[in-house]
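Submitted below is the structure of interest, expressed as structure tokens.
In this view, the complex is presented without one of its protein chains, the others remaining in place.
Each chain carries a letter (A and B) given by its place in the written order, and its residues are counted from 1.
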Amino acid sequence: MCKYSKLIPIIFFFIFLIINSFAKPITIKVWYPDELGVKPKYVDKAAEDFRKAFPDVNLEVTRYKIPSGDFLTKLLLAIDAKEAPDVFHVGGTLMPEFVEAKYIRPLTPYVVKWEDWQYYPKSIKDAVRYKGHYYTIPYGLDVRWLYYRKDIFAKAGLPTDWKPKGWDDILNTAQKIKNSVPNVIPFVIYAGVAGGGGTVNHGYIPLLYGTKALAYDIKSGKYVIDTSAVKKVLEFYKKAFIDLKLVPQEVLTLPKPWTTMREKLGAGELAILFEGGWVYGGWVTKYGLENVEKTVGYTLMPSEKGTPYFTVGGLGTCWYISSQSKNPDLAWEFIKRFNTRDIVAKINIEDPHPVARLDSAELPEFKAIKYLYDCTQILNQAKFEPMAPGISKFGNRVQLMTGRVASGEMSVDSALQKFIEEMKSDFGDVIIK
Amino acid sequence: MKRNQFLILGLLPAIFLMTFLFVLPSLWGIYSSFTNMALLGKEAANFRFLGFENYIKLFKDSAFYTSFFNTIYFVIGSALIGQFLLGLIIALLIDYAERRKIPGRGIVYGIVLLAWINPTLIAGFQWSAMYDYYYGTLNTFLKFLGLPKINWLGSIPMLSVIVANIWRGTAFTMLIWLSALKTIPVELYEAGKIDGANAFNRFRYITVPMLRDIITVNLIQITMATMGAFLLIWAITSGGPGLKTTTLSLFAYRTAFESYRLGYGSAIAVIMLLINLFFGIIYIRLFRRR
Partner (left out) sequence: MKILVFIIFILIIIFFSIPFLWLYLSAFDKEASAFIKLPNFTLSNFIEAFKEYNFTRYLINSSFVATITMLLTVLIVAISAYSISRIKWRYKNSLLYSLLLLHSIPLSTTMVPIYGIMRTLHLRNSYLGLILVYTAMQLPFLIWLMKGFFDTIPEELEEASWIDGCTSLKALFKVILPISLPGILVVSALSFLGAWGESMLILILVDSEKMKTVPLVFYEAIRTVGGYMEVRYELVSSFAILFQIPVVILFILSRKLLATSIVPGVER
């Protein structure tokens, strides 16, 4: 054999490598968390449509059956290790943080050419714009209600079409229930670290907005602490938890207070609860629509003295394109196929949320459901969650502050002082009124 | 010496593995404590070298002090007092029961051991069910006796978690003492009895001196293990309510994986390392008097 015989296998190997790299199909990775089991069929439908349109592309969809917090950790680690998926699904509140971390791509070039973009109302478009760019397309929005048990109200001799005239009315109503209906928790509002995001978005923020104050100033990019407003919020917590003992202390310590409290309201053991709109669907699944319509009422959150009534809106969870994606155009094609009129309508019928697109809201099967109809109506009165970077740090400080007051550990003034110190330490510059 | 060289060869695989999966990550961790590395937010895009700024911030952070003192309570309560004393007492009792043929010692030994080899997550699950406010075994028992329910995880979280940890870890001390007690010749005790010493004095003047080194090692081991204990507390209270059961290890974890501030979290970890160092030196000093 000639002396170059050893080279032949090496040459073949390199030819093999070269062919392989050309023949390798483009892969688009899509990751999302889901425990409830509603999303998969819609994600799969979008995937199917995508594959039909792009048969040469390898679309890998992975569903993680883990809580969204654990998914977030997993996602962030993957991004850090430069192994991010092309498309991922996280909460809209984190958008500013993801932008600041340079983790996501703006969708602006795509949406301006998208014919469906016209169906999204201006308020939604404004909500997904950060520093001049659009970063995501929401589909199922979050709203919150002040839920109450009509049957318990009837037992207490209260009118079942409740429209609280202000914070004091809420407390008085709860007090009446405490006095007349035994074995029932009068009122729950989340506080402390145990409440997690619930403390912030179902407790603190609704109350804060009720004083007409804001938490974050978009223009200057700084957090705002309106001391007199925050004091009022803390006073409410103090009254509810300590003075009148309308909210049980376990709310501060249960491992998953939101799960427990939702169950309790559904079972008729809790009278008043401020929670997310998505919880209603859970009760309907468990107890049947007719039953729930008879027993569970919902009303808007009042401001401190009554008007304006409002709800706290959130973007829900949505899809983003990773900045590490090598094929952003294809990634967009997937997102586009998920955000169709029909998918958006159907997924939000199954997992009740108001929809972000007007044409989905007009679909008869969507309009037919009273609860969803009501949710969509109140979007006009929605004040959105603060869209700010560092929102998780802020949330943590709020949790600590409310927890300290609700447990009696600190007085309102000390807790507020502490909060100001901690916010300054976290964010440096904070606007204090 | 040729033998020494041969022995060093034997150490290579261990050194290799530990360097890559231990030493290097730990060094990275120490390095990151001097930066503001983060997994989210603008620091994720580019981090800055901060020098000692994280540590200064830490010393001004009340959450740090809370978790620091919680760690102390937890270690003293569950390890130094709980596991050490309980393990000692059980070992002594079993030893005594062996000599006097009291029944039950086998079961005691077995069940204490079972609690120790039981995976931590399961132990956490069991105890969170025991402590459950509405339906837990403990409160159900109290209700049965006509007593009011106790909010274990709400009002006395640290105590609850300490008890769970004592339940979990006593076996280790018990094992150490059991095997150690057997190394003391019976004759010494007999001699002591003849001299008129009662049980307590026999313990103090015979047992303790002979087992001094073992006591030292045991105390070091359980202190360090308890200081780093994470899963049990995490599974029962996640550090709550608020920060009441957040020890330094939980504080470090939450900072790194809930707030995603890696640099700050690593600073906490380095402090933990220094504390371990501190305790280690103290124990060695105290007991190396011989």
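Criterion: contacts are C-beta pairs under 8 Å (C-beta built on N, C-alpha and C of every residue); 3 or more make two chains touch, one makes a residue touch a chain.
Just so it is clear, the structure is predicted and the values come from calculations on it, not from any experiment.
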| item | value |
| --- | --- |
| Options A:Tyr64, A:Trp117, A:Tyr287 or A:Phe427, residue touching the unrepresented chain | A:Tyr64 |
| Touching the absent chain when the full complex is considered, from A:Thr108, A:Ser220 or A:Thr259 | A:Thr259 |
| Selected residue (touches chain absent from view) among B:Ile56, B:Leu85 or B:Leu277 | B:Leu277 |
| Those residues of chain B which, in the complete complex, touch the missing chain | 1, 3-4, 6-11, 13-14, 17-18, 20-26, 28-29, 32, 90, 93-98, 100, 102-115, 117-127, 129-130, 132, 134-137, 139-140, 167, 175, 178-179, 182, 217, 224, 227-228, 230-231, 235, 248-249, 252-253, 256-257, 262, 265-266, 269-270, 272-273, 276-277, 280 |
| Residues in chain A touching the chain absent from view | 35-36, 64-67, 70, 73-74, 77, 80-81, 83, 256, 259-260, 263, 282 |
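Simple rule for what comes next: only the chains that are shown with their structure count from here on.
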| item | value |
| --- | --- |
| Chain A and chain B: spacing of chain centres that average the CA atoms, whole Å | 38 |
| Residues of chain B defined as touching chain A within the complex | 38-45, 57, 60-63, 128, 133-134, 151, 153-155, 157, 237-243, 257-260 |
| Contact set on chain A toward chain B in their complex | 69, 73, 76-77, 79-80, 94, 97-98, 100-103, 192-194, 249-250, 252-255, 260, 389-390, 392-393, 396, 400, 403-404, 407, 409, 418, 422, 425 |
